[in-house]
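For this depiction, one protein chain was excluded, whereas all remaining protein chains were kept in their positions.
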Amino acid sequence: MVDVKGSAKTGMTVTVLYFAALRERIGRETQELAIPPEGLVVSALLARLGAADARAASALAEEPRLRVAVNHALCTMDDLVRPGDEVAVFPPMTGG
Amino acid sequence: MVDVKGSAKTGMTVTVLYFAALRERIGRETQELAIPPEGLVVSALLARLGAADARAASALAEEPRLRVAVNHALCTMDDLVRPGDEVAVFPPMTGG
Amino acid sequence: MPKAQAVHVAVQEAPFDVAEEMERLSALSMLAGGVSLFIGQVRGGDGLISLTLEHYPGMTEKVMQALAGEAMERFDLLGCTLIHRVGRLEVGQQIVFVGACAAHRGTALSATSFLIDRLKTGAPFWKKEEYAGGSTTWVQARAEDDAAASAWDSP
Partner (left out) sequence: MPKAQAVHVAVQEAPFDVAEEMERLSALSMLAGGVSLFIGQVRGGDGLISLTLEHYPGMTEKVMQALAGEAMERFDLLGCTLIHRVGRLEVGQQIVFVGACAAHRGTALSATSFLIDRLKTGAPFWKKEEYAGGSTTWVQARAEDDAAASAWDSP
């Protein structure tokens, strides 16, 4: 299932954002990641991020309680990410 | 047991205060009531107030949940009132 | 700071200043992590014009001071404030201010609930309602207020 609007805008990529300790350990705030036109589940996307970058691999592995949001909504490891989506990866939230 | 200080000041009486709906029904804020030197339990004191004043009798009888404070502390019907005490009689409190 | 200084209790006709009371509480200690406030105001409806609050001078202050002291110990507060207005108050005007300052939010919030629940039924205040048309009626004690207050009896 192809998100035509997303793929047209982004060329089959997603924008990945890192926050807080994860952002610091990985050493960057954001990156573009190519994904298949039909999309990818969150767990597979995280594996690709780790495969592409050793610092990301160790940072993601060291955070026992990763949180992922797709287009500003928290999601599970089994949710589908499609081209054009904004994916944020971060440690548990500590507001208030 | 005689409260010498109290009796000297008040001549074997207690000061009774009424509040809120009770004060309005009885038609007065305060009265002095003579009591025995050895004191009186609260229930007996209320009976004397009623015996001395028909409006007090009906007002006290009509309030199903009378509250009594002796010297600013809530008390039960069995607590002792001594000469010189300040006794307040009122309906349930409705603050806040 | 000794705990006595951290308790502020008042019965007054004048309005209170929420910002001033907030400042008093939040400045009590650098260990303060949260301040919880509750402000009760005259709720309109059914043609209500005003409430007139009567109290028992002398007893009221003692009860409020004791209540504040109990909250300080029970919830390990850094400070608390109880202000209750008396006299005639119109719809929308503020009646009561309860505030608690603590290291953690949970105790500050619980203390505030405790204080307002106990203040409702345990301090000698009475409210008389005035309606459009001139009729007046004394507010009756509500069983649910008694229940809320006594729910704090068993910890």
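Lettered A, B and C in written order, each chain numbered from 1.
Following the convention adopted for this analysis, a contact is a pair of C-beta atoms (placed from the backbone, for glycine too) under 8 Å apart; a residue touches a chain by one contact, two chains touch by 3 or more.
Remember, predicted model here, so these are calculated numbers, not experimental data.
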Q.
Under the definition given at the start, what are the shown partners of the omitted chain?
A. A, C
Q | Residue of C:Thr52, C:Gln65 or C:Ser113 touching the missing chain in the full complex | A | C:Ser113
**Q.** Which residue of C:Ala10, C:Ala66, C:Ala103 or C:Ala141 touches the chain not shown here
**A.** C:Ala103
Q. Residues of chain A in contact with the chain that isn't shown?
A. 17, 19-21, 65, 69, 72-73, 88, 90-96
**Q.** Hidden partner interface residues of chain C, rising order
**A.** 17-19, 22, 26-27, 30-45, 91-92, 94, 103, 105-106, 108-109, 112-113, 116, 148
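Methods note: only the chains that are shown with their structure count from here on.
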Q. How big is the gap, in whole Å, between where the Cα atoms of chain B centre and where those of chain C centre?
A. 27
Q.
Measuring centre to centre with CA averages, how many angstrom lie between chain A and chain B?
A. 75
Q: Spell out, as numbers or ranges, the residues of chain A touching 2 or more other chains.
A: none
Q | Multi-chain contact residues (two or more partners), chain C | A | none
